[in-house]
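Heads up, one of the protein chains got dropped from this complex, but the rest are sitting where they should.
Our next item is subunit A:
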Amino acid sequence: MEEVPHDCPGVSSAQAGRGASCQGCPNQGLCASGAAAAPDPAIEEIKEKMKTVKHKILVLSGKGGVGKSTFSAHLAHGLAEDENTQVALLDIDICGPSIPKIMGLEGEQVHQSGSGWSPVFLEDNLGVMSVGFLLSSPDDAVIWRGPKKNGMIKQFLRDVDWGEVDYLIVDTPPGTSDEHLSAVQYLAAAHIDGAVIITTPQEVSLQDVRKEINFCHKVKLPIIGVVENMSGFTCPKCQKESQIFLPTTGGAEVMCRDLKVPLLGKVPLDPRIGKSCDKGESFFAEAPDSPATLAYRSIIQRIQESCSLRQPKGENLVGS
């Protein structure tokens, strides 16, 4: 089910609708007329929808497997511990949606109402949305090209009835491609507080994360800060510390200093984190005294402080 030809030059390209590969594409007329290059009306619609959402945070990493979803989920858990704080967690990883499992919501379905799609509520003040909820089997593969993924992300932002939300956390797949561009573009008019970037200490990770930081600069996305995950391991038997993912080039600390972005904190490895995620439970409940929990809480506090400083001037929820 292809929406665009393989060699699509891109709807905003000068060749849109005119290139050789455009022949036979159902969108050819639209592109050739220039209509496709016009600003997407969804951007305004999303701006309206986002008026009831106070703070929007993107959780990014250039690198896969560093703990973005784990972090997003626990940021949501942490913020939602205050029952007066409304939290929304949006998973825009279309091919590998991990959030339903990590939040213990596998198998839940999305319902439509008059005001749009309803998020799946874990608690009264914690709502979640993911493409995972739209798939009927855990084996289903979402084999979609960029444009279709972008369409899904647009729907998530425009058609989900989030209600009054204090924090919208957007969990992303690794990289700097369609999903990231779409999230930033669709939220462009709605003011994103910023990005929290996750890394592990190794240079292989940092190399990708530097690119992510550059991506943020390119698209003018403020950076709230960097979290260094999997930062050291304490053996449960002998209590001695080892570095599994060696910070051969100084880890996130040196990178943040060089690139002048805040280091929000370092989270050590704790085998109970992975287990909690697999069981769909909050690690904070499972291991409240773990150094990892303490690190997370400190980081969450710093994020809250950063968001309150970024309260946009002249905008408030009670109409202006």
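Keep in mind that, in the parts below, contacts are C-beta pairs under 8 Å (C-beta built on N, C-alpha and C of every residue); 3 or more make two chains touch, one makes a residue touch a chain; residues count from 1.
In this section, contacts and distances are computed from a predicted model.
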Write down which listed name, "CCZ1 homolog, vacuolar protein trafficking and biosis associated", "DELLA protein", "Proteasome subunit beta" or "Cytosolic Fe-S cluster assembly factor NUBP2 isoform X2", is the UniProt protein name of the chain that is not shown. "Cytosolic Fe-S cluster assembly factor NUBP2 isoform X2"
Residue of A:72, A:98 or A:231 in touch with the missing chain, whole complex considered: A:98
Which residue of A:77, A:149, A:266 or A:302 touches the chain not shown here: A:149
Out of A:18, A:111 or A:218, the sole contact with the unshown chain comes from A:218
In the whole complex, of A:64, A:107 or A:288, the residue touching the missing chain would be A:64
Which one, A:52, A:118, A:155 or A:243, makes contact with the chain that was left out? A:243
For the chain that got dropped from the picture, name the residues of subunit A it touches. 4, 6-10, 62-66, 69-70, 94-96, 98, 101-102, 138-147, 149, 173-178, 180-181, 202-204, 207, 210-215, 218-219, 233, 235-238, 240, 242-246, 248-249, 269, 271, 274-275, 277-278
